[in-house]
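Before we start, here is the structure in question, set down as structure tokens.
With one protein chain withheld, the remaining protein chains of the complex are depicted in position.
Should a chain be cited, it is by its letter among A, B and C, assigned in written order, with residues numbered from 1 in that chain.
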Amino acid sequence: MPVPAPNLYPPFNIVRLSHVEYRVRDLAASRAFYVDILGLQVTHEESGRLYLRAMEERGHHCIVLVEADTADVGVLGFKLYDEPDLERAERFFAEKSLPTAWVERPHMGRTLRTRDPWGIPLEFYVRMDRLPPIHQKYRLYNGVKPLRIDHFNMFSADVDASVAFYGEMGFRVTEYTEDDESGRLWAAWMHRKGGVHDVAFTNGLGPRLHHTAFWVPTPLNIIDLLDLMSTSGYVANIERGPGRHGISNAFFLYVRDPDGHRIEIYCSDYQTVDPDLEPIRWSLTDPQRQTLWGAPAPKSWFEEGSTFESAEPVPSQLKAQPIIAP
Amino acid sequence: MPVPAPNLYPPFNIVRLSHVEYRVRDLAASRAFYVDILGLQVTHEESGRLYLRAMEERGHHCIVLVEADTADVGVLGFKLYDEPDLERAERFFAEKSLPTAWVERPHMGRTLRTRDPWGIPLEFYVRMDRLPPIHQKYRLYNGVKPLRIDHFNMFSADVDASVAFYGEMGFRVTEYTEDDESGRLWAAWMHRKGGVHDVAFTNGLGPRLHHTAFWVPTPLNIIDLLDLMSTSGYVANIERGPGRHGISNAFFLYVRDPDGHRIEIYCSDYQTVDPDLEPIRWSLTDPQRQTLWGAPAPKSWFEEGSTFESAEPVPSQLKAQPIIAP
Amino acid sequence: MPVPAPNLYPPFNIVRLSHVEYRVRDLAASRAFYVDILGLQVTHEESGRLYLRAMEERGHHCIVLVEADTADVGVLGFKLYDEPDLERAERFFAEKSLPTAWVERPHMGRTLRTRDPWGIPLEFYVRMDRLPPIHQKYRLYNGVKPLRIDHFNMFSADVDASVAFYGEMGFRVTEYTEDDESGRLWAAWMHRKGGVHDVAFTNGLGPRLHHTAFWVPTPLNIIDLLDLMSTSGYVANIERGPGRHGISNAFFLYVRDPDGHRIEIYCSDYQTVDPDLEPIRWSLTDPQRQTLWGAPAPKSWFEEGSTFESAEPVPSQLKAQPIIAP
Partner (left out) sequence: MPVPAPNLYPPFNIVRLSHVEYRVRDLAASRAFYVDILGLQVTHEESGRLYLRAMEERGHHCIVLVEADTADVGVLGFKLYDEPDLERAERFFAEKSLPTAWVERPHMGRTLRTRDPWGIPLEFYVRMDRLPPIHQKYRLYNGVKPLRIDHFNMFSADVDASVAFYGEMGFRVTEYTEDDESGRLWAAWMHRKGGVHDVAFTNGLGPRLHHTAFWVPTPLNIIDLLDLMSTSGYVANIERGPGRHGISNAFFLYVRDPDGHRIEIYCSDYQTVDPDLEPIRWSLTDPQRQTLWGAPAPKSWFEEGSTFESAEPVPSQLKAQPIIAP
């Protein structure tokens, strides 16, 4: 098995993925998409910057939209368990000669800014402004009724190496795709918070962000979103789905925001809190891996992604390719 | 508008579509598909012949499966309102020099056998054995939980002519696709029972049966069927969907039986009982006609269909073509 | 069987129930309820009067709200098939010495105003302003996403007589509750348009309107409405449900408008177009009749209703009583 054993005693305690900063070229257009179509809630708005949360989140934001000349990804944020974890995290990255800095972030406590070995900008924190619950304010539910941010999926030019690094930080593999010939990983799903993933890596020109996913209550909310998008000017933003992934068993839909950032809408994965949970292996040649129901994904889905600020992607050396829709 | 005005006082009163006879090459394989996967209920079984009904039907059968060397369609059945309608129907077809015969059909009263001008075998009846209700015997619900037969969709080499003929019989157009250039019909949906259609016609090599549709309670039943088919050996029988048709607004899935007969699983159309209901026009060039969410249908869906017994299909002269998935 | 045989050739052709006029004491409060909570669409608004339609309706209105000093019911409206049916209807009521008048109704063609033998104000018409379809304008969907008006349920002091009268007009019984001892009808469900009912009668102080029902897509829309009402100031307006009726098999919820007019939200009944459909009998002593899952209905549900304008209700002589929640 090409998957590392879970690191039961990681160097610092990551609770979950937390937030993403998207840089967008037209904040009004992005606001319309994320707020009026997806239904995320505005928690703070200032010139050139918009903070959003999903319906059951009490942290201040899961998305920050920042108006910019280039549409890329500013940072991926993760919440740590307790204050000492911040120092331990700083030591972990510093010992690997990765850049670390303590930065001031609005609405957040002390924040460690760093990068992974391939340049993905990361930030870690313990405290973020906590907001009153709105999950029972049903008048506010709108669009796809997003409940919470669920995971980040990243292109990696070396998935084995990415999995080793994030595994050392305590992310545990739940499912993975193996290239039968080379025995190398083609993709892997890794979690901290007890679902199928907080982060996932897919082989390709990397590092790039493939998508950010949001959890919704039922498949019917996803059907509602498709109906809404297709009759209000967003039919071209629908990229793939609805369908069920073989991997993760999730019911999914992929849509693109006005800048092309990809958002997955997602429900129905499973609980993974057992530390002895056995990772599920899929072969790269099994089309049900992608879609349990058999339909291949479109080419754009395999090839397009969002670059990270100041992180130049490089091609993967892995030659194996999945089945792609003609 | 290329659509004829509704015939408010038709020559005889058709209540609804009623049943289809499919000829199949391996009755056991078809039984497994229709009973174990789709969840239709067996009402009578004899050597080489199987009668099925859906969960809310009280008539004896909506599908008859007959073992045969060739997989084609034996007949399409329609229920008439009252005994005098049988004579009126006989007169209608006879006056058009179409073949008519009174036939004995098991589990049915007096039955008129005839063909439409293109050779589609039709039968009309008033009485069929009535069975006790099972719609509240929830232990019997299985597969996709089919509630009732909903419509027949047929390829026609001359949709204008088909619509004129069935319109004369009292079928009313609810939606239609027009070829913008020629002003001719490319497809039309026509009803008797108060939904979007009992019969529909699509341009192509005809006459052939494109599909028979079944009504199910909610889109989630269709998702359940996809999960079941894709994990029990029927993934290759999934042809198109799930999706929402622009036309009819229905949530749909198309599957193929072991002989390739196409079955649509369907929910969410709308009520059409108003005799002054305005037909909705769609342009052949509008891709949302096919799928509101934008995905084109596969080639097989446009080209393949079941022939009718002793009815040789002929090509359409209409050159216009819809958008087809590459 | 205490149920009359269906009248296959009624004196005039009623297509379906069409609309209700509710008189309300505070039009702004009623607007908030019907538009913001239920999600009906405003089609015309003038001083003291509001016209509403549901999402798949193309007729101008299914509810007219009229501001008045007394909260009662102005009229129940029904759509006829063709112009000659209007004259036939006029003759039918006149021959029974019931009052008839041709009235001007805004947004409607020639309209016959009359009353049934117990004083229920009725109006019949063929033409109503037809509006463009909005069923695929998904941005407009709101509240419970009401698709169409489904039926009226009325208290009757003599259900046998009500059923006989409406049966003569062509309404066909689909299900009924019989008092085992007296053999008399306690309640009956009667349809024209092919569902379980356009009108229903329940034993009690009558005539009064028990409720008007709206059809919605799935049970999840009803759950959404419960969540919305209970967290936006309408928790006291929830009267009964959610549940499944034994009778009709419908998934239901009963809510009360600001004046106490009762609205049923409803999905999942079955198709009844067969003229030989066998009525289903229920015993008054069977609690699953009311709620398949066993819970009895509250007292208010059995006792409260809206009076009709100028129609004094009288008590029923039938002594039998259903099971009522303590």
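Assume contacts are C-beta pairs under 8 Å (C-beta built on N, C-alpha and C of every residue); 3 or more make two chains touch, one makes a residue touch a chain.
Values in this document were obtained by computation on a predicted structure and should not be read as measured data.
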Given A:E104, A:D274 or A:E312, the one touching the chain that is not displayed: A:D274
For the chain that's not shown, point to the residue among B:L40, B:L80 or B:L220 touching it. B:L220
In the full complex, which bits of chain A touch the chain not displayed? Write them out. 8, 15-16, 56, 58-59, 79, 81-82, 127, 130, 133, 135-136, 147-148, 193-194, 217-220, 246, 249, 268, 270-271, 273-278, 280, 292
Residue by residue, what part of chain B touches the chain that was omitted? 136-139, 218, 220, 224, 227-228, 230-232
Just the residue numbers, please: which parts of chain C touch the chain that's not shown? 218-220, 223, 226-227, 229-231, 235-236, 238, 242, 244, 251, 288, 292-294, 326
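One rule holds in what follows: only the chains that are shown with their structure count from here on.
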Would you kindly say which chain has the C-alpha centre located farthest from the C-alpha centre of chain A? C
So, what's the distance in Å between the C-alpha centres of chain C and chain B? 32
Whole-Å separation of chain centres (CA-atom averages), chain A against chain C: 50
Between chain A and chain B, what's the gap in Å when you average each chain's C-alpha atoms? 44
Where in chain A do residues touch at least two different other chains? 218, 220, 227, 230-231
